[in-house]
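Handing you this structure, nothing more for now.
And then subunit A:
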Amino acid sequence: MTINSVYILSKSGGLIYQHDHNIPTLEHEKTFSFPLEIKLELQNRNVVVSYGQRDGIKVGHQLAAINGVKVTTAQLEDGRDAMQVLADEANYPINLKFTRPKLTTNEKIFQASMFYPLYALASQFSPEPKSSGIEVLEADNFRMNCLQTLTGVKFMVISDPKQSGIDGLLHRIYELYADFALKNPFYSLEMPIRCELFDEHMKSALEHSEKLGISNV
Partner candidate 1 sequence: MSRQSMRANDPKKVSGELFTLTYGSLVAQLLKDYENVDDVNRQLERMGYNIGMRLIEDFLARANPGRCYDLRDTADKIQQAFKLYLGVSPSIGSWSPGGDEFSVVMETNPMAEFVELPEHCLGLRYSNILSGVIRGACEMVQLEVMAWFIADQLKGDNMTEIRVKFVKRLEDAIPAGED
Partner candidate 2 sequence: MAEETVFDFIHMEAVSYVFQGEKVSEDEAVSKLEHMGFATGYRLVERLTRESGRYKDELDIMKYICKDLWVTVYKKQIDNLRTNHQGVYVLHDNRFRLLTHMANGKQYLQYAPRYLAFTCGLVRGCLANLGVTCVVTAEVTHLPACKFQIQVQRG
Partner candidate 3 sequence: MAVCVSVIGKENSPLYVWVGSGREELHLHYLAHTGLDVIQEKITSVTKTPGDTRDLYLGLLYATEEYKVFGYTTNTRIKFVIITDAANTTLRDNEIRMMFRRLHSLYTNVVCNPFYIPGHQISSREFDKGVAALVAGN
Partner candidate 4 sequence: MALEFDPYGLPSEVTTPPCALVGMMGLDINTKATHKAVWEAFALNRRPDRIPLHFSLLTPDFQLPNMKQKRQSYEWYIPKGILKTNWISKYLKHIPALVVMFYDLDWNDNNWMEKKNDLAAKVQTLKSVVGCRNSRVALVLIQSGISVPGEDTGAAEKAATLCTACDVPAKHLFVLPHSDAHLIGYTVRLENALSEIAWSFYQGEAKGVQGHRDFLNKTNHTLLFVRHQFKLGFFNELRNDAQTAIKHYAQCYRQLLELRSTDTNLHEIRIVASIVNYKICRLDFTLNLPRDAIAQFRRHIDLFRQRTGPKELIFEHYAWLSKQYQIFGDVFEEAVRVGLPAVQTQHPGFYYQQAAQYAVLRRKTALQVCKDVSGPVSDLLEGWDKLEFYGQRPWRPGKHSLEPPEQHREAEGIKEVQYHELREVNHSNTIIPLFSSAISQFKKYRCPRIKRHLMVQMAEEYHQAQDSTKALTLLSHVMWDYRSEKWWKLLSSASTLALQCAYNTASLMEYCSVALEMMGKKLDVTQQHKLTVHANLTKILKGEPPEPESNNTTTTTANRGVDEVREAWMSLLGSHMSPITVDMTTLVPCLEVRASFTQHRVHVDQRVNVVVKIRNSFVSTLYLSSVSVTTNIHSYNDKLIETDSDKLILPPNQTTDIHLSFLPLVEDVGKKVKVTEVRAQLGGSDSVVGVVLQWAGVGNEGVTAHTADTPAFLEFSVLCQDAYDTTVPIPETEILPRQPQLSIECEYDSTSLVWEWLPITVNITNTEESPIADISLNLGLDSSSPSSLEHTTQVCTSSGLQSDKLGSQVCGFRCGDLRMAEKSSVTFYVKSLTASERTLHLKVEYSVSLSLGVSSVQCPCVSEKTLHIQARIPFQVSVETQSLKFEKVGRVSGGEKFVVVPKIKCTSHVPITLTHSSLALVNEAQVVGSDVKSQVSGTELSEGEVGVDCFCVAFTHSATSNSPLSLGQYFLYWKRSGSECVAVRMSVGLPSVVVEHWGVCVECEAAPQGTVRTPLPLTYIITNHSTTTAELALTMQVSDAFMFAGHKEVRVRVLSGCKERVCYTLYPLLAGNVRLPRLSLSMDSQSPGHPTSLDPLLARILPSHVYIMPQAKESDTMVSTVTNQLSTLLVS
């Protein structure tokens, strides 16, 4: 059982808290000969697999390192341009390391803001009157549960679809939020939550519910 991460969105949809609890890192290394058997392309300044999958390397993965030299935003540490390196036959055989891209903070914020309208639309499209927004979003290999308070604060937990007791967890988090963020007089709404106590309790809550899978709240 895994709980991957927690998001808290403020009333206005801003990301005020995010915690990656348990994100598996997928890394695959392979030595290729020329010409490259998989198609790479630049997607917002990253070298990404666009077509062709080899032992674990999947479409969408990012080029992390060439011959052990780290690659960030299509740049090797030594400043060479990744694409050029790949294009040059002389560099082959070549060892490439791909990872499944992790979200950067900015992306997280962006995604959070992206979820906001979805949530709204969901209730607008409801075939039944006065529907809430998205409460559970399920893809075939993860699930996202979302709890919105009347005040419009959203608590979101991303977990394994088989993970149970998420509702309980959400309420626990809500309590934590109430106790450790709101009750903290120096915390003002809409602002990112920075508070050790909160973090600690959050972690323990997550581990707790991961452990027994069911919430006892």
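In this text, a residue touches a chain if its C-beta (ideal position, glycine included) is under 8 Å from a C-beta of that chain, and two chains touch if they have at least 3 such contacts; residues count from 1.
How were these candidates chosen? In short, all candidates are chains of the complex that A comes from, given by their letters.
What you see is a predicted model, and the numbers here were worked out from it, not measured in a lab.
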Of 1, 2, 3 or 4, the one touching subunit A somewhere in this complex: 1
Residues of subunit A touching candidate 1 in the complex: 34-39, 50-54, 58-59
